[in-house]
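Of the protein chains in this complex, all but one are displayed in their positions.
Let's look at chain A:
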């Protein structure tokens, strides 16, 4: 009966698919390809109601095989992709996009551009939300490639300018690329998402043409629009832009303050701390101490000598001036139950001493001040340092011994 036939067909289809899957997972591309030629039959009678239909399956499997098969060529790949595009109308844009990605990764930028232009002009019935997104991406990537062409023309023009002559045709072409790129890039960065590459390119374009207001607005929107994810890079780009524009310290600090609130472990926190330490305002120096303490809470910063030296310098300054010891006390309060085991264990003293002497110096200084001269870390490192007759370790020991009462005030 036809029902039985359907069932059998389905069964053998599934079996074939599982063989293909097995071969793919074991990197047996040739075997997978042989099975796939049988699986193509499933296109003929498609009774399935799965969300990934046989045509998409064939596209996915075929692509994977052609990526890895030792005898496949780019020409064959392109040919396969063209066939796949006509096979499933619903997935046309997706397949186009993936085809473009593959061309881009293989350095075939021009072919990729052609494909993008072709895909952009494709229309079929009403677009679904997914297709809408895919179309936006296609336009954005075309904008990106336009940007690269623009940047190429710009470099040529700059070289020519150095040689002292101008080329009107090249300049015209460059402006043309600018317009094409700007339109598409501007579109995509309005939609919530992560568009680091597109934003960077768009801002570069705007900056070149002197439209700083627009650039600033774009970056502010990208960083502060609540519909966008909390992307640290958005704040980094804004900070870098402000720095390039020579904006005031205040606006730089406020940009970094927000980054600190989102990602206390960001690598820019060292810059932030140095900036704040230099400040004359007490409040900012206080913030600086907070920032560096918070950064050193994270496992990724454990062995960052630069960060430890920032902390050591600031703590030393405070101890010498004997003002604002309460700052240290407050920071230390929430950390005193776990920093000793996390940073200042005897095991770490040994290892830091073996691996990085200057790191162990900075850490020992901080440990000596925060935990007193009897702290294991300080004792071990200062002992080793004195044994090795290193002057600065002896100085450190003296400094800590002299200021030992500070420890009592901090911990008390």
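Here is the rule we use: a contact is a pair of C-beta atoms (placed from the backbone, for glycine too) under 8 Å apart; a residue touches a chain by one contact, two chains touch by 3 or more; residues count from 1.
Definition applied: contacts and distances are computed from a predicted model.
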| item | value |
| --- | --- |
| From "Nuclear pore complex protein Nup85", "Cystatin LXN-type domain-containing protein", "Chloride channel protein" or "TAF1C polymerase", the hidden chain's UniProt protein name | "TAF1C polymerase" |
| Hidden-chain contact residue, picked from the options A:178, A:195, A:241 or A:380 | A:195 |
| Hidden partner chain, touching residue among A:164, A:229 or A:405 | A:229 |
| Listed residues A:98, A:214 or A:271, member touching the removed chain | A:98 |
| Touching residue (missing chain; options A:122, A:148 or A:399) | A:148 |
| Where the missing chain touches chain A, by residue | 11, 17-18, 20-22, 24-31, 50-52, 56-57, 59-64, 67-70, 98, 101-102, 104-105, 107, 109, 129, 133, 137, 140, 148, 151-152, 155, 188, 191-198, 200, 227-233, 236, 262-263, 265-267, 297-300, 334, 338, 341-342, 345, 347-348 |
